[in-house]
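Of the protein chains in this complex, all but one are displayed in their positions.
As written, the chains take the letters A and B, and residue 1 is the first residue of each chain.
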Amino acid sequence: MDAALIPEGAKRCSFPKFTIGIAIVGAILLWGVFAMGLIWWKGLNQTNMNDYYGFAIWIWADLAVIAVGGGAFFTGLLRYIFKIDELKNIINFAVIIGFICYSSALLILAIDIGQPLRGWFIFWHANVHSMLTEVAFCLSAYFAVLTIEFIPNILENRQAQKVPFFHHLAHNMHGVMAVFAATGAFLSFFHQGSLGGVAGVMYGRPFAVREGLLIWPWTFFLFTWSAAAFGPCFTLLVTRITEAVTRKKLVKDNVVHLLAKISGWMIVTYIVAKIIDTIYWAMVTAPSLGFTLSHFYTNNSFYGYWILITEIVLCGVIPGAILIMKSTRENSKLRLIAIILGVIGVCLNRWVMVLQIMAVPVMSFDTWALYFPSWQEIATTILPIAYGIILIALAYRYLPVFPQEQELNPVEPATEVE
Amino acid sequence: MFPFCFEWVWDMAHAIFFGGFWYAISILGAGMTYCILKAAYDTMNDSGESHH
Partner (left out) sequence: MKQENNKAYKFGMVIDLDKCTGCGSCMVSCMSENNVPFKEDESKKKDSITWMRVYKLTNGKSFPDTEVVYMPRPCQHCGGKGDHGHSPCVSVCPAVATDYGYDTGIVSQIYTRCFGCRYCMGACPYHARYFNWWDPKWPEGMENYLSPNVSPRMRGVVEKCSFCYHRYQAARDQAYAQGNKDEIDEENYQTACTTACPSGAIVFGDLNNPAHAVHEIVKPDPHPDPRNKHVVGKSRNPKVFRLLERLGTNPKVYYLSEREWVRKAGDNYLDGEWDKIKNHHGATLSND
């Protein structure tokens, strides 16, 4: 039915099967949209947030998708600026994942603010000293970059290519893509960093506050570095999931190994910096404010030392070690474990830097505050996942996303399997 | 965001922040304008050949 839109020489499942799949995920999406509507209509009282938890699961989801979406800018930087040519075979997909992550982040922010109709105040009445202002500007501008990077891939659709203007436009955009990628890397450096800065500058919160360089707390650099390190893990993980769902190899092993290796070294260097930062904070920064490390990890029913060890050792040191060693990196099972741990690790870091900050008591007579999201918050947090699945399914079906697909999966005549 | 917004101050912080922002936006705008104009020009003088 939609055969004319499917890339030439590519096998795709039947249209009814595709439609059923989209409908199932679409139902989840609609559930999220319904919750979103409730929140916009009735207000944030639909959530379980309160005056202790002004930042909650959405802000975590926001930071997490931006961190894992960091694969787009970093892969783009490697491909277009450092000219690592093999990565051209995964860059389209990295861009699509980034596009999904960033559009989701913007949507979450639009739900999260108390007065959505005044959202533009953050631009118009900008306070340039606020880390959140920097986030808003760089995030929106970088989303524009991702859109620009995505457009040529959309224009490469079989039917779109027949339109001469689109054909030329895609070609011209490819020609200057390095300029866009460099701008994207510049913007990403600042918004990833300023997301870390959001926590690091809160000097009223000893769990969050960090010293730093000039106006930037160390968390600024740690967030940028971790997004560049773990973002490619997420790109590889989604690629692996897509390969499993389509039952096809889509990217050659040498490309995967290369990206995994770069990610591994980034993780190792990041985790060394993170360990130094944690030790300095625990031994110098927090004690200077009257706090011991145990204050942050005891006397409550959830946040124990386990979260620190899981984040840094289990989901940092271990995936880093697996990915830098050739033998373990090229073992597909171990590599999969490493990239899953890495993605969990960076998400856990963002959790700690949003929710644990809110939970820790600061005044000596204050108490720990724990929180569990309402169904509306859960539904709206799942919404981007459903949206992402649908967009990836559409892109995979109708666009030439993986340049190596046809080489790896030569079409045998008259087969109609997925 | 703009010098005519009343909280705008001509200081170093605004110069750096908005300098960087408008610089990035200008590059994106100029890049896209170039691509679109060139595509229109190419279409009019259509060579018809694929470059890929």
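The rule is simple: contacts are C-beta pairs under 8 Å (C-beta built on N, C-alpha and C of every residue); 3 or more make two chains touch, one makes a residue touch a chain.
Keep in mind the model is a prediction, meaning the values are calculated, not measured.
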Which displayed chains the unshown chain touches: A
Where A:Lys88, A:His125 or A:His257 are the choices, the one touching the absent chain is A:His125
Hidden-chain contact residue, picked from the options A:Leu44, A:Ala181 or A:Val401: A:Leu44
Pick out the residues on chain A that sit against the missing chain. 43-45, 49-55, 112-116, 118-119, 121-122, 125-127, 129-133, 136, 198, 201-206, 287-292, 295, 357-358, 362-366, 369
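Definition applied: only the chains that are shown with their structure count from here on.
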So the centre of each chain is just the mean of its C-alpha atoms; given that, what is the distance between chain A and chain B in Å? 26
Note which residues of chain B are touching chain A in the complex, please. 1, 5, 7, 13-14, 17-18, 20-21, 24-25, 27-28, 31-32, 34-36, 38-40, 42-43, 46, 48, 50-52
Residues of chain A that touch chain B when the two form their complex: 123-129, 133-134, 137-138, 141, 144-145, 148, 164-169, 171-173, 175-176, 179-180, 183, 186-187, 190
